[in-house]
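Taking it in order: structure first as structure tokens, then the write-up.
Removed: one protein chain of the complex. Kept in place: all other protein chains.
Entry: chain A
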Amino acid sequence: MAAFCRARHRWKRTNCLHVLTRNLTGKYDYDLVVIGGGSGGLACSKEAAQLGQKVAVLDYVEPSVKGTKWGLGGTCVNVGCIPKKLMHQAALLGTAVKDAKKYGWQISGPICHDWATMAEAIQNHVRSLNWGHRVQLQDKKVKYLNVKGSLVDKHTVKGLSKAGKEMILTAKNIVIATGGRPNYPTNIPGAVEHGITSDDIFWLKKSPGKTLVVGASYVALECAGFLTGIGLDTTVMVRSIALRGFDQQMAGLVTDYMDAYGTKFAWMCVPKRVDKLSSGALQVTWTDTHTGNEHKDTYDSVLWAVGRAPETKALGLDKLGVQLRKETGKIVVGADESTSVPNIYAFGDIGEGRPELTPTAIKAGKFLARRLAGHSTELMNYDNVPTTVFTPLEYGCVGLSEEEAEKRHGKDGIEVYHAFYKPLEFSVAERDASQCYLKVICERGGDQKILGLHFTGPNAGEVTQGFAMGFQCGATYSHLLQTVGIHPTCAEELIKVSITKRSGLDATVTGC
């Protein structure tokens, strides 16, 4: 495949010689131009440069509706993973301080949280990351241009600076890694004028106050989680189900915990309109689809977390015939991240059917760079990708959900080992561990290969990462049994799991 593609490129290049006016030798300005300086774009461009390619990366942030903008690094660094995890940590620390009293710490009076202090510290850290990325590009000899990139033809990219200056770059290969941005609902009056999204929440200088989070994706739940944790009156408005696409039993445990933790839920409700009152507060009118009744309440902020849309509009893709999937607007990509146009590639959040995760974007970007530089033919493996939802009770998983496993193997074809456990630390703190749970979904019979692993509990991300490696190596239930647990931890409960759902026995773990 690689040899064939290279031959095609050479043929096309000689054909284009007379068309390209920029240089007479037939060479392009760059071997590779990457549009998008996020997790994927940066990884791809740095890897390509390291392999000797002449690379340019174009990064540009169109301000959000509210005017929020940020530096180099993409969604993860600026308005995603990083600030999210830090705010989640802020919320967890609030809970920890409360627990601390039970452990003997003399803390007088109720503790309160100052948004401005947290926001400034987090925003400063993000800025240091923006700088770090900038230095890295410089070190790795990647040309960085803070311009909005768009495609002119399949070897030409136009860049538009904030000041309106235009520049043209030609490239042998073009990679699109522009990611996505949060959706605003289009049919709700007042939604755009008065609401904010995840693009804004992490950059607010003042506390969002009493907040309505609309949506039940991990973005919605994670945001609602840390807002509740820092002491804000928070409501989650869910249209139908939470964490669509995730194992629904686990999703239920996550939302049950949040409910017990203090987050309010408005299930089966859809907002109808948002009005700004003279006091400055926002009045939201919504319909309870279950009863048909209309309700109103006032909030200081309304956070829309109703999905993300790919950043493809301004790229000029239709002009070049780059195929998009109509329903999602994302770019249709092959297993090698190729698009319908040769020498144009796309990966990361922008790719149809791809996980919207940083680690997959980074890995895919590196593999793509190696293939484009002719150093490798290895394709990105999108299977067995572990992930964690950083809600107040964290949820980590790798592999199939129980629903998916049943669909593929039949209910009789799987064995689900499960357990309700109690983290040791919760005991002294007198915390409710009702939703701390884990399950290992295995093939029934034979080696009992593990199909999926799910865990809710503290540090779920840390716990799941190690098991993901076992999963990647084709771990079976007997491997689990052969592994000795580390005591006392929550993770060891995964090793010790023995009660099956099929048995109907009580899955609550008793003491050691």
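Heads up, the rule we're going with is that a contact is a pair of C-beta atoms (placed from the backbone, for glycine too) under 8 Å apart; a residue touches a chain by one contact, two chains touch by 3 or more; residues count from 1.
Rule of thumb we're sticking to: contacts and distances are computed from a predicted model.
Not shown: a single chain whose UniProt protein name, out of "Beta-adaptin-like protein A", "Alpha-1,3-glucosyltransferase", "Thioredoxin, mitochondrial" or "Coatomer subunit gamma", is "Thioredoxin, mitochondrial". Among the residues A:Val135, A:Leu277 or A:Val484, only A:Val135 touches the chain that is left out of the figure. The missing chain, though absent from the display, is touched by one residue of A:Arg127, A:Lys210 or A:His479; that residue is A:Arg127. Although one chain is not displayed, its contacts with chain A can still be listed: residues 71, 123-125, 127-128, 130-131, 134-135, 138-139.
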